[in-house]
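The complex appears here minus one protein chain, its other protein chains still in place.
Note that the chains take the letters A, B and C in the order they are written out, and that residue 1 is the start of every chain.
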Amino acid sequence: MINKEVRNVAAALEGVEDGMTLMLGGFGLCGIPENSIGALVEIGVKNLTCISNNAGVDDFGLGLLLQKKQIKKMIASYVGENAEFERQMLSGELEVELTPQGTLAERCRAAQAGIPAFYTPAGCGTEVAEGKETREFKGKMHVLETAYEADFSIVKAWKGDEAGNLIFKGTARNFNPAMCGAGKITIAEVEELVPAGSLDPNQIHIPGIFVNRIFQGAKFEKRIEQRTVRSK
Amino acid sequence: MINKEVRNVAAALEGVEDGMTLMLGGFGLCGIPENSIGALVEIGVKNLTCISNNAGVDDFGLGLLLQKKQIKKMIASYVGENAEFERQMLSGELEVELTPQGTLAERCRAAQAGIPAFYTPAGCGTEVAEGKETREFKGKMHVLETAYEADFSIVKAWKGDEAGNLIFKGTARNFNPAMCGAGKITIAEVEELVPAGSLDPNQIHIPGIFVNRIFQGAKFEKRIEQRTVRSK
Amino acid sequence: MALDKDTIAKRIAQELKNGFYVNLGIGIPTLVANHVPPGIAIEFQSENGVMGMGQFPFEGEEDADLINAGKQTITTMPGASFFDSAVSFSMIRGKHIDLTVLGAMEVPENGNIANWKIPGKMVKGMGGAMDLVASAENIIVAMMQVNKRGESKLLKRCSLPLTGIKCVKKIVTELGVYEIIPEGFLLVEYAPGVSIKTIKNATEGTLIVSDNLKEMSFS
Partner (left out) sequence: MALDKDTIAKRIAQELKNGFYVNLGIGIPTLVANHVPPGIAIEFQSENGVMGMGQFPFEGEEDADLINAGKQTITTMPGASFFDSAVSFSMIRGKHIDLTVLGAMEVPENGNIANWKIPGKMVKGMGGAMDLVASAENIIVAMMQVNKRGESKLLKRCSLPLTGIKCVKKIVTELGVYEIIPEGFLLVEYAPGVSIKTIKNATEGTLIVSDNLKEMSFS
């Protein structure tokens, strides 16, 4: 068993530097690597390019990095929940590349899987396809999309073991699995870190080979963005 | 819940006709849809094109269809265990397309995922790449491979529920997941069929949307190809 | 009388067929789930990674790890499954979803759709909409036909950046049900009590009235 455990978030983030590209898991505020994001704010690395489906809200998730102007460029599919984001983007302070959500997921997965490029119909005929190669397959136009490159992938899982194996919970899975192994170094923060052999090998969502560093997060707030309920 | 249960293998195979293309899960004899293969022999459909990693052994798995000369063309990555296969191929009775194993898996997955084509380095500079488009990405040559098309995908899982959700066991998983939803109709035979709600939604390997028909196999022989043991 | 949003959703629910896997967008489309006709089996997907979505949770039972694509807390039905975003869009891109219902800012008469950006003013992003409209073979747009400034959203041509091209098949608004045909918007149903004149005034694009025009029915 190859042990991937590091002692804390600081050790996990070693090597993250100004100007790097980070891939971060999560959908909205669900399944985001909140311990790592908190530490990135503290470390104060700047000029980051962040690849993440969303940009958090003003005071949580990637919104914390936006507030401190640590992000130079954001690659995302939906950023509607973040007023500071919109302000920085419309004022030109923040560079933004919006990409269809499925293409975003597949470009991460392609990086993980050693697929340099693939064709997808998403975005054909729209500004997303501008400047990209398009091609017809079975009578339908497709656009060529390439694998993302990133220095670090930072993901959040529910349980993990020392070998780096990960299990996600509910819809907190989202973009996390496809990002594992997609960046040069993958960091996983987990709610519970268990010894190797504790998890059923049949029920691992992401094998440890895709994870370089794993640690148990000190605290998970797991904020709910839209608390919707029905009456009993 | 959309119920996918059919009463038996005959109902599951309804619509399989001469000349069709079938995708069949399994690696060696491990995780093969043996009930369905047995029924295909009985039904006697002919001129099949089969996409499967291996071609079984002489008297089990796809070897049974080969014996009856029901297969016109075989698409596989490794066929070394089957003497009758080799005979039919070398004599020209059987058309054979050999493809790298990873490319085979990815072409199935591409069909499932609506990706018409992707680039892979596997096979560049070999006869596998002959007649195919090649292209350089980051200084390395890649070949363009397309998604497979099939009329039926026939897979084997360990447990399944009425909704078509599947869980595989050990290395019997292999090609089965990537083939689900890759053919026009997907048939899953399972060792144990349980009511919807019995399986943990977090531990489903293949969601039921990728499966059209599911049934509990009458009998599983699960033959071992190479029984290797160590002494106590 | 023009429909309210919930009644638009109710009309769209009539399009649900037994065995459909359905993706509902944010806004009016989400309400469709409340009106599934009895006796048919439907599963709702949310593209953030769940199939078999159920109702909102009871108060106190919300789970931060269980939300829909609108970031709302949800529950699941028996037979549900969770999966990652790449698998989720395999369902969508691979045409495994039978019906997609989504909102729009503008729909021109050729079936294009715009719903993600107002240049220089508002950029929410396309989310999963571009993947959905590029692959779905059965797309219904649910929206108010007239915007807050009284302008029609059923247009001759889109002015906003597109989400997808020639993909919309049907549109349900507070005023009527429209099919996209080569000639323009084919009005097939009108909301109870709404006049053709009102509908014409609220349609900037070419409007064709169906020979089989009828009033929407909610029996």
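The rule we apply is simple: contacts are C-beta pairs under 8 Å (C-beta built on N, C-alpha and C of every residue); 3 or more make two chains touch, one makes a residue touch a chain.
Remember, predicted model here, so these are calculated numbers, not experimental data.
Engineer: Counting contacts across the entire complex, name the shown chains the missing chain touches.
Structural biologist: Looking at the entire complex, the absent chain's contacts are A, B.
Engineer: Which listed residue (B:Ala39, B:Leu62 or B:Ala76) would be found touching the missing chain in the intact complex?
Structural biologist: B:Ala76
Engineer: Suppose we count only contacts with the excluded chain; which residues of subunit A make the list?
Structural biologist: Listed in rising order, the touching residues are 1-3, 109, 111-115, 161-163, 165, 181, 195-197, 201-202, 204, 207-210.
Engineer: To test your reading of the contact rule: which positions on subunit B touch the chain that is missing from view?
Structural biologist: Residue positions of subunit B that touch the missing chain: 27-31, 53, 76-81, 86, 89-90, 96, 98, 100-106, 108-109, 120-128, 158, 168-178, 205, 222-232.
Criterion: only the chains that are shown with their structure count from here on.
Engineer: Between subunit A and subunit C, what distance separates the C-alpha centroids? Give it in angstrom.
Structural biologist: 28
Engineer: Quick check: how many Å separate the C-alpha centres of subunit A and subunit B?
Structural biologist: A distance of 32 Å separates the two centres.
Engineer: In angstrom, rounded to a whole number, how far apart do the mean CA points of subunit B and subunit C lie?
Structural biologist: Measuring from centre to centre gives 36 Å for this pair.
Engineer: Among the residues of subunit C, which are close enough to touch at least two other chains?
Structural biologist: 50, 82-83, 86, 89, 92-93, 135 - these are the residues of subunit C that touch more than one other chain.
Engineer: Give the residues of subunit B that touch two or more other chains, as numbers and ranges in rising order.
Structural biologist: Residues 113-115, 202.
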